[in-house]
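Please see the structure below; I have some questions.
Part of the complex only, each chain left as placed.
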Amino acid sequence: MSHFQRVLLTGASGAVGTALRQSGTRLGKIVRLSDRKPCENLGPHEEDATLDLADFDAVSEAVKGCDAIVHLGGQPLEAEWKTILDSNISGGYHIYEAARRHGVRRIVYASSVHAIGYYERTETIDGSVPTRPDSLYGVSKTFVENLGRYYFDKFGIETVSIRIGSCFPEPTDRRHLITWLSYRDCRQLVEKSLSAERVGFMVAYGMSHNSRAFWDNRTAASLGYKPEDSADDYADKVFAKTQQGDPNDPAVRFQGGSFCAAGHFEDDKK
Amino acid sequence: MSHFQRVLLTGASGAVGTALRQSGTRLGKIVRLSDRKPCENLGPHEEDATLDLADFDAVSEAVKGCDAIVHLGGQPLEAEWKTILDSNISGGYHIYEAARRHGVRRIVYASSVHAIGYYERTETIDGSVPTRPDSLYGVSKTFVENLGRYYFDKFGIETVSIRIGSCFPEPTDRRHLITWLSYRDCRQLVEKSLSAERVGFMVAYGMSHNSRAFWDNRTAASLGYKPEDSADDYADKVFAKTQQGDPNDPAVRFQGGSFCAAGHFEDDKK
Amino acid sequence: MSHFQRVLLTGASGAVGTALRQSGTRLGKIVRLSDRKPCENLGPHEEDATLDLADFDAVSEAVKGCDAIVHLGGQPLEAEWKTILDSNISGGYHIYEAARRHGVRRIVYASSVHAIGYYERTETIDGSVPTRPDSLYGVSKTFVENLGRYYFDKFGIETVSIRIGSCFPEPTDRRHLITWLSYRDCRQLVEKSLSAERVGFMVAYGMSHNSRAFWDNRTAASLGYKPEDSADDYADKVFAKTQQGDPNDPAVRFQGGSFCAAGHFEDDKK
Amino acid sequence: MSHFQRVLLTGASGAVGTALRQSGTRLGKIVRLSDRKPCENLGPHEEDATLDLADFDAVSEAVKGCDAIVHLGGQPLEAEWKTILDSNISGGYHIYEAARRHGVRRIVYASSVHAIGYYERTETIDGSVPTRPDSLYGVSKTFVENLGRYYFDKFGIETVSIRIGSCFPEPTDRRHLITWLSYRDCRQLVEKSLSAERVGFMVAYGMSHNSRAFWDNRTAASLGYKPEDSADDYADKVFAKTQQGDPNDPAVRFQGGSFCAAGHFEDDKK
């Protein structure tokens, strides 16, 4: 059971949020669920806090009484600027500023591979390299990471920023063989991020035990994270179902995959 | 004379903007000046483009026809979130997105020491270290740097992000002996940022030839930047007028100075 | 099955070449075997291409129609200069230049520990350290690695350069406990080098899962390489059969072993 | 069986010394035991050499005839300066100087986490970082490490300096989940330090296979060290019995634990 009294879980209705609800009291004695729509099937340790991240007062009300936050909420893919701005940038600020005002001690943030998507697949990087976002979405992730760095350096609020690769039921393309994070490993990583005695401001990579990894994930290891799943187990299936890509296609060359091959959202959506 | 046909200079009415106007056609054959209020005393190579950075259409109109931008505009100090968000974050996005739409080839951005303010003064850093902002203002600077990184990696628009230390007529406190950038050197650094053949995405530090520097400024050197002024020449005067600080005061300990000692703007302003 | 249509395997009659032939169509749909003498017992997916690497026209003819090359051929030990020059240096150039002319997309090259033999055993190195060859043979390996780097940077031909430690049936001396590569793991590493979507120009180390390793082999791991064998399993046997060396003997001190203790071939052969 | 003829084991009566005696002839054909009091229950391969490390002549007499030393002796915790000086500093010099005079070839030294105790728990360090001792005890450990470096560089006497984390029967607090070294793994690490062909001057970390480790222990791995125990197996028990600490308490923040929270021994003992 977590030593936190009440943990706010944002984005609780999404696929990852739903997976994390299975952690139950390993997140906190009480888990407050927030999303745009009310969450269903609340357990005895759960409570609901429907809200729009763009609304500071609503966020502040939801944060009140919590001592930790798992922040999954916001726009999960590339989108037009206004959406990124409201959901991810303002939303991220609202979470951190409410945390400061209400004495929250630790935040676990769902960052993304798209914060560093423009590194080549042949490069092994760790959490200290300069960010290289591959989309406005990725830029918004780097923004919240910088917020986390700031709120720790000035106010002592700890953050684990987990750059999630591909959190899906199973790997379906060749890049997922590198970046896949199973729901089970995702739960473990979030739980370990909450139970570690000290995390300061830490960047970890969210991936299972995939041998093809291009990430040096020693920070996650230092939290005690030991992934139980591996994309390797799906390799034969994925190789059989998918074509070999052109190594010079940006979607193959860079860690961010198809995000790096796309143009600007405004143009692409036409 | 610059090889750029028309350069947009934002924040043209501020102290630094005014200093840069003296560069004349070394910035561009035509220099378009923008600020919230009309600029005065236009020279024959200058044209006016009054605008609010928070207004995308106005920014886009001003960028049209330019092939380079020197972006000084926006909120120059810590402020409440709404101001930072509109002027620096949305404003920064508007500049880059307008640049993309209108074929601008290079942007010189006035970033700040406050993007890395939480490094200790005893650490020598270069432009590749992880950012450690000391304020919401500093966070907004890291946001625009990430935008610049993204627009170069995906769209090929080059950026020199100059992390300006202290750009004032002369150093007035002991920290300025480290961080001072004279107006003359500022002009040279911006001019060299525009005339270099290739800059990619580059982070340089904006300081004069100060021997107490805590920055490894090899990127600026590679642009051909050779500062002509030095804060050293003001050392005796500054030492005489100021008190030795407590080395454990955050304002003395960290590179960001008083920004690191301040609390959150919302609380401090009360 | 490999996604390559036809792969040229040079040095196919040697011990490593023979071991690799067992990979069958995991190398390529068709595997063309080359050596100085005709290869025997051709399988249905195999074809023969007898040649001398020093003969550019013969190499070019053999490369024609292939889209990948596994280049094991050439002189495998220290030798007089003329042999190194013709077999390894000219031979290496012939392979790369023929590859360029005939549209080959990827080359897997059998480089060697002797390219970095003068690092001390107590140093852990990765593939990015400066080369330190321990013989003319080792110098020739660095030459081909530089060719591979060049042909990728200019012509986009990908290379995995595998610095093979000691590829033998089993470890027989104490240094082999560090450097041994089983035939089975060798096959896997070459197969993974061919099946990875993008390799760019990559240096990997060819060793099994030996706990005494002095190599940081993260590049091989990023290909998905998971060695199945370990020299550790032979440690007791090797310790029992061999003497402890003098730690200051160059053969013990350096990674290249006895190559570092030898003089110049011309003198030693007398 | 070790290839060393006679190994001196100092501190042989302590908990770690007693554990190491179980290694028997894997340390040396003969193991000479030294401590302030005579050791008991000598085996057929053991001999006794009672001595005070502060007495050079006694140390020299005990070292005579040995070709290796495992140096555990001295003050094992913070103490007043006089004790540290006599037991650890003079004692350390006596060991090395006697080794030089009597032709000892290798020393395995029991250094400590307290030599680098002031690194934060969120930092992963290896053996090459600058030392940051957390106590006079820790300073004395860095002193002997520097002695070892000197005696290797000038006289060729090899040293493995093992920075032991927490060598106890089992982990009992949350920091031990990171730093624990089982007696079994301790034995293995010392044995491997003696049997490796070349160690030069090497710093290794003494910990079991703990996933929460903040140490990059590649040097120990290069000796062939494969820990068989893990603090992870005790994690549930430790979590249940202990409270979550305050992440900003020095005892939680830094690697040295409570040593970092203590004041100066002279003051604290009052």
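All chains are identified by letter, namely A, B, C and D, in their written order; residue positions are counted from 1 within each chain.
Everything that follows uses one rule, which is that a contact is a pair of C-beta atoms (placed from the backbone, for glycine too) under 8 Å apart; a residue touches a chain by one contact, two chains touch by 3 or more.
Owing to the predicted nature of the structure, the values given are computational and were not obtained by experimental measurement.
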{"item": "Overall number of sequence copies in the complex as this file defines it, 4 displayed", "value": "6"}
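In this text, only the chains that are shown with their structure count from here on.
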{"item": "Mutual neighbours - chains that touch chain B and chain D alike", "value": "A"}
{"item": "Inter-chain centre distance, chain C versus chain D - centres from mean C-alpha coordinates, in Å", "value": "41"}
{"item": "Whole-Å gap between the CA centroids of chain B and chain C", "value": "51"}
{"item": "Centre distance in Å when chain A and chain B are each reduced to the mean of their C-alpha atoms", "value": "31"}
{"item": "Residues of chain C engaged with two or more neighbouring chains", "value": "none"}
{"item": "Touch-based graph of the chains, sorted into line, ring, star, complete or other", "value": "other"}
{"item": "Pairs of chains, among all present, that meet the touch criterion", "value": "A-B, A-C, A-D, C-D"}
{"item": "Residues of chain C touching chain D in the complex", "value": "120-122, 124, 174-175, 177, 211-214, 216, 232, 235, 239, 243-245, 247-248, 252-253"}
{"item": "Complex interface listing, chain D residues touching chain C", "value": "3, 105, 156, 158, 195-200, 202, 218-219, 221-226"}
{"item": "Sites on chain B touched by chain A in the complex", "value": "81, 85, 89-90, 93, 97, 100, 118, 128, 130-136, 138-139, 142-143, 146-147, 149-150, 153-155, 260, 263-264, 266"}
